[in-house]
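All protein chains of the complex are present and in place, except for one that has been dropped.
Here is chain A:
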Amino acid sequence: MKLYCLSGHPTLPCNVLKFKSTTIMLDCGLDMTSTLNFLPLPLVQSPRLSNLPGWSLKDGNAFLDKELKECSGHVFVDSVPEFCLPETELIDLSTVDVILISNYHCMMALPYITEHTGFTGTVYATEPTLQIGRLLMEELVNFIERVPKAQSASLWKNKDIQRLLPSPLKDAVEVSTWRRCYTMQEVNSALSKIQLVGYSQKIELFGAVQVTPLSSGYALGSSNWIIQSHYEKVSYVSGSSLLTTHPQPMDQASLKNSDVLILTGLTQIPTANPDGMVGEFCSNLALTVRNGGNVLVPCYPSGVIYDLLECLYQYIDSAGLSNVPFYFISPVANSSLEFSQIFAEWLCHNKQSKVYLPEPPFPHAELIQTNKLKHYPSIHGDFSNDFRQPCVVFTGHPSLRFGDVVHFMELWGKSSLNTVIFTEPDFSYLEALAPYQPLAMKCIYCPIDTRLNFIQVSKLLKEVQPLHVVCPEQYTQPPPAQSHRMDLLIDCQPPAMSYRRAEVLALPFKRRYEKIEIMPELADSLVPLEIKPGISLAAVSAVLHTKDNKHVLQPPPRPAQSTSGKKRKRASDDVPDCKVLKPLLSGSIPVEQFVQTLEKHGFSDVKVEDTAKGHIVLLQEAETLIQIEEDSTHIICDNDETLRVRLRDLVLKFLQKF
């Protein structure tokens, strides 16, 4: 069993597991941090951005100044932003049988894999994962396509040139494989390959392997996966949470007794407490608005935003913010808010019971009804008429490289009254802000990452006791910025096996058994023999049938009826099939009893001689000699088949057959 590691990003994994005869891709994450190297795509032409100076080499050579621009000491690529794909060369992706998706953030590379590698398999995901994943992709495509950029930079990617560039461009990996965003057509085609599954649904793959999604507690419809056969079990844990937010709680018990547990998607901010961050978020927001400033919250259109809106719902009145408009701007804002209300079955118990009343599970329905929260597809259109300041705007993209957020950064960046609050943990906020420097607005960093932290992981591992743990290498050492924090890594016995991008791991697995079914007729014919207390043995001779990876044992065929001489027999017809083996024998033969038995059966001239290792029983008249030792019996006789068979059966009476 092997694990091919196609992504080096610990929270946006993409691994391929070869298990028995199946090839299973686990998640399809897209590393979007590559976009931080690009200039933002403004919705409205920005003089500041278009007047940034071109970058030139130290020796003054300016041949790259069309492609690279400089802003406050940082260099950016002036081009359509590109994404870092999972490895496509490590394994032939057309051989992948199925793709298992754990949550909507971990499927963003799906169109690249399903549409351009010859993939012909099936993708499994829950309904919320599909629907919200579709919204995320739709938003992404919309953000990029609505501001067409003529320029596509490629010179800088040349290896010899890349060496000369300043960091972080110099150190960017695999730049030659970076790709532009997919189209909506590719998204639709990719998503049409998804088959919907429910938690605890057992899905058979080719009769060889069974996969099951389990609730992971992190997002609407997010799952961990069990991949198992009858005797082996792999747990794939990706993006799980033990906090009580809106999703159904994590199913931990089903992860028990795993041979291998693959652990990805832990919190990216292990030192921050999500609850504290939410509190800080609210107080900073209130402070800014009270002082007459605007608040910008760069965010994804689904996920933590539901929790933030719920907190604000409880907080607004007590903080005296009832008259402040809240705007949610995204091409999929309406859909996201609507969809969140119809997945009752995937929500935590509290929210589920609201639906039984029947009331919408999320209070943002009420915020919308009372006009406190308004949503718009973009800053164009209705929004420009309704726009009132000071206000709070939720909008994407959290990278600050595209989407309506770019507009608000340009609009509000110059005033220190305004605040941008970062809640999404996927991008370094300093890097995200770099192309907007110098900046007067306040920047607050309240990353809310509800995924497992290292304390929770170590508790989880103690509880579910996997034989082996496999994880990205980042989790086996403290974070680079906090190298003294020896508590910020996975500590387990035996030590976790770590992987990095483009590595192939052989998983420590010893398959020893396989399931087989014994047909009832055969089972009836078995004669069990109790060998030791509680342990019985039965010799089995049966015909093996294998179909669709399922094995069945059927009773041996009855000896063919002799065709009563109608057909002329050839000599070779009588040759017995040597494959018809007799069972093994065990036990030993007590000489005295054996001799008595012989005498009882009419052998009168039995003589016994002792030898070094046992005895020799002589039947003088028949010129037959039987050597009996502890573990063997040898019958030496003339060619008298009747006699031999009689003796054989008498010997067998003392032995057990297996």
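Quick notes
Throughout what follows, a residue touches a chain if its C-beta (ideal position, glycine included) is under 8 Å from a C-beta of that chain, and two chains touch if they have at least 3 such contacts; residues count from 1.
In the analysis below, contacts and distances are computed from a predicted model.
A chain of the complex is left out here; the name its UniProt entry carries, from "Proteasome subunit beta", "Mitochondrial ribosomal protein S30", "Ubiquinone biosynthesis protein" or "Integrator complex subunit 11", is "Integrator complex subunit 11". Within the set A:147, A:539 or A:591, the residue that contacts the chain not displayed is A:539. Across A:48, A:202 or A:290, the residue that sits in touch with the chain not pictured is A:202. Touch with the chain omitted from the figure is made, among A:44, A:184, A:504 or A:636, by A:636. Although one chain is not displayed, chain A still touches it through residues 127, 197-202, 212, 230-231, 334-335, 338-339, 341-345, 352, 355-356, 358, 360-361, 511-521, 523, 526, 528, 531-532, 534-544, 546, 551-553, 556-557, 571-572, 574-589, 630-639, 641, 644, 648, 651-652, 655, 658.
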